[in-house]
Each structure stands twice: as C-alpha cells, then as structure tokens.
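In this view, the complex is presented without one of its protein chains, the others remaining in place.
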Amino acid sequence: MNFSGLLKYFVPKEKKFYAMFNQAAENTIEASAALEKLFNTPSADDRRAIGLTIKAIEKKGDEFTNQIFDVLNHSFITPFDREDINDLTSKIDDVVDLIYSLSGKVDLYRCTNFSSYMKEMVAIIHQGCLQIKVAVGGLEDFKNSQKVLKSCKELHKLESRVDEYYHMAISSLFENEKDPIELIKQKEILQNIEKIANKIEDVSDVVKTILVKYA
Amino acid sequence: MNFSGLLKYFVPKEKKFYAMFNQAAENTIEASAALEKLFNTPSADDRRAIGLTIKAIEKKGDEFTNQIFDVLNHSFITPFDREDINDLTSKIDDVVDLIYSLSGKVDLYRCTNFSSYMKEMVAIIHQGCLQIKVAVGGLEDFKNSQKVLKSCKELHKLESRVDEYYHMAISSLFENEKDPIELIKQKEILQNIEKIANKIEDVSDVVKTILVKYA
Partner (left out) sequence: MNFSGLLKYFVPKEKKFYAMFNQAAENTIEASAALEKLFNTPSADDRRAIGLTIKAIEKKGDEFTNQIFDVLNHSFITPFDREDINDLTSKIDDVVDLIYSLSGKVDLYRCTNFSSYMKEMVAIIHQGCLQIKVAVGGLEDFKNSQKVLKSCKELHKLESRVDEYYHMAISSLFENEKDPIELIKQKEILQNIEKIANKIEDVSDVVKTILVKYA
C-alpha cells in the first residue's frame, strides 16, 4: 500500500491534501536545488548524473500529482474547490516538469557556457521553490493568511528579479555573442529558465485565488 | 477615487462595462499606433523612447483589466455572461501585452532592419485595433449586430493579410538572409508580429461568441 493508500484510512480528509501539497512543494525544492547544482557543475559527466537525479525527481512529482488527483476523485469533502486543488497541483507539477525539460536541453544542446546571469537566475528559482512551500503550507490554516500573502509578494519579487536578469542576459548575448550556434543555445536556455520563474509565479497566483475565496 | 470608483456610484451597472470595454479597446489603438511608429523610427534612442511609451500603455491596460475584474466581482447583474466578460477583457489585454513584449524584443535583440513586410504588418495591426473598438463598441446595442459582424469579418480579413505578409517575409528571409544572427532576430520579430494578429482575431472570436448568444 502506497502513501496515498495509507492516508485514505488514517488521516481526516482535509489533512490529507495538505500533507500531499507539502510533499509536492518539497519536490520542487529538491528539483530546483539539483538545477542550481547543474548550472554550477563544470564536468559534463557530472551534469549528466545530476540530470538523472532530476529525472527521478520529476517521476516522483508525477506520482504525487496522480495521488492528489486520485484522492480528489474519491473525496466528497475537499479543503477548497476541486478546480483550485486541480490547478494548484498542476502548476506545482509544471514547475518540476519545466526544470526537468531544461536539464534535458542543457544536455541535448551540449551547453558548456553557463553565464553568471544563468547561475543567478537558477539560484533565485531555488529560493522561489522554498517560498512555494511556505505559501502552500500556509493554506492549511487561514489564520496564516498574512504569512501566505507575504510569501506570494516575495514570489512576485523573485519573478521580477529573474525577469531583470533575463533581459540583461539576452541583451548582452545579442551584443557580444558572435557565434550563432552558441547564441541559439544560450537564448533557448535563458528562455527556459525564465519560463520556470513564470510558472512559479503561477503557483503563487493560484494560492492567492484560494486565499481570496476562503480567508 | 479612480474612474472605476466613480463609475460605481453614478452609472447603471451595465453601462459601466461598456465604458470600460471602450477604454480598453482605445488602449489597444494607442499601443498599436506606437508600435507602428516604432517600426518606422530609424534612431535607436527614439525607438527606446517609444518603447517607454508602450510600457506605460501596457501598465494602463493592466489597470483597465483589473478595474473590469473588480467591477465584475462586485456586480450581480452583468450585460453578458461573466465568463465572456472575463474572456473579452483578457484577450484585449493580451493584445497590448504582446505589443509591449514585441517592443521589448526589438530593443533587446538590437534589431535595426525593419523590412517593408514588417512595416505593412504592424500597419495592419493598427487597423485591426481600430476595428476592435468598432466591434466591442457595437456590443452595447444588439441592434448593431450587423455592424459588429461586419467588423469581425474585417478583422478576419486583416488577420489573413498579416498571415500572407508573414509567409512572404519568412520565405524571403530564408532565401536571402545569409547572416544567421540577423535571420534569428528577424524570424522572431516576424513571429511575434503574427502572434499579435492572431490575438486580435481572438478578440473578434469572443465578440462573435457573445453576439451569437445574445443577438
């Protein structure tokens, strides 16, 4: 019997969801920590090993997602709207999916130049995932609503900072990079990092929607 | 007290929405006029100034959007389905967002070659935004339905024309452009112009959906 199976019998319905959201949020932390490590690892072989770790994290994320949907389909009472649970779960899953997809591209495109912009951006993304856990965790008790809102504001700020780095990096790329294939690679990697930051803000937006409805 | 605040007290509920849609539609006209100017401005400094104007227009667009959502959340009676109001507002906002995003790329990618294809395309987009105002404005009175439908047809035609130019421009690019970085830049700019035209047709599609339901 898996974790979701056990939960069915021993934990009150609403608690289950919070435990599962927490797991999913922690998984984004693991994924983003590995991603940050990937961008700071000079050896291609070591990077490939980290890529495999990220692949395993992504698979775990899919399992968490399926567990939540499974419990959702078998619950009459849910802590908030089904649609919102669905949305929150999917957006958290998307964060991990995009991290996995980016790690794949780093390998496939044979990227070797990781600029300090990139390193800053993935470091901020990791901070964002830490905040996701705070925001999602805070949903369990609406007395936390101020704390949750603060996290969402923080997530918005982090997204803006990634965006600023993205603009500087792209601008510098088109100014300085004369090798077109290198430019293609770096442009795509930068765009993919920025997408992850947007997705993290999407999680924050769902959290805010839930808060507005229930707090 | 802002415009939306004033409206709350003096204008009957339904009228409010039409006034706000009108504002949002006019904002697309402003944005597209600035975009057309951007593509016809040879100096990079002048283009940067226009970029700032577009940024301000985009911010204004966000405020209009938030006002509409705010009034929507506090209205029991709406001129048409909430979902349709939501959709119409978002699509109009998307037009301005994409114009802003394109103006940013022109700057970031340090684009300097604006082909006559591009100039034609942004000119048609401006015409499209003028038609958006006609179409959206016509929703206020369903006696106008013929006029609105005519606008929607016109919007479809304009989208097709942008599409034709897009195909010619891309074909010519891959035939003639030998500098790969220049090709990357122009390809992306062309794709972004075409996306705006698609988004304008999305507005027209929402208008038609509303018309079918209520006319």
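Observations on the model:
Should a chain be cited, it is by its letter among A and B, assigned in written order, with residues numbered from 1 in that chain.
Here is the rule we go by: contacts are C-beta pairs under 8 Å (C-beta built on N, C-alpha and C of every residue); 3 or more make two chains touch, one makes a residue touch a chain.
Keep in mind that what you see is a predicted model, and the values were worked out from it rather than measured.
Looking at chain A, the residues touching the absent chain are 104, 107-110, 180-181, 184-185.
Listed by residue number, the positions of chain B touching the unshown chain are 167, 170-171, 174-175, 178, 180, 183-184, 187.
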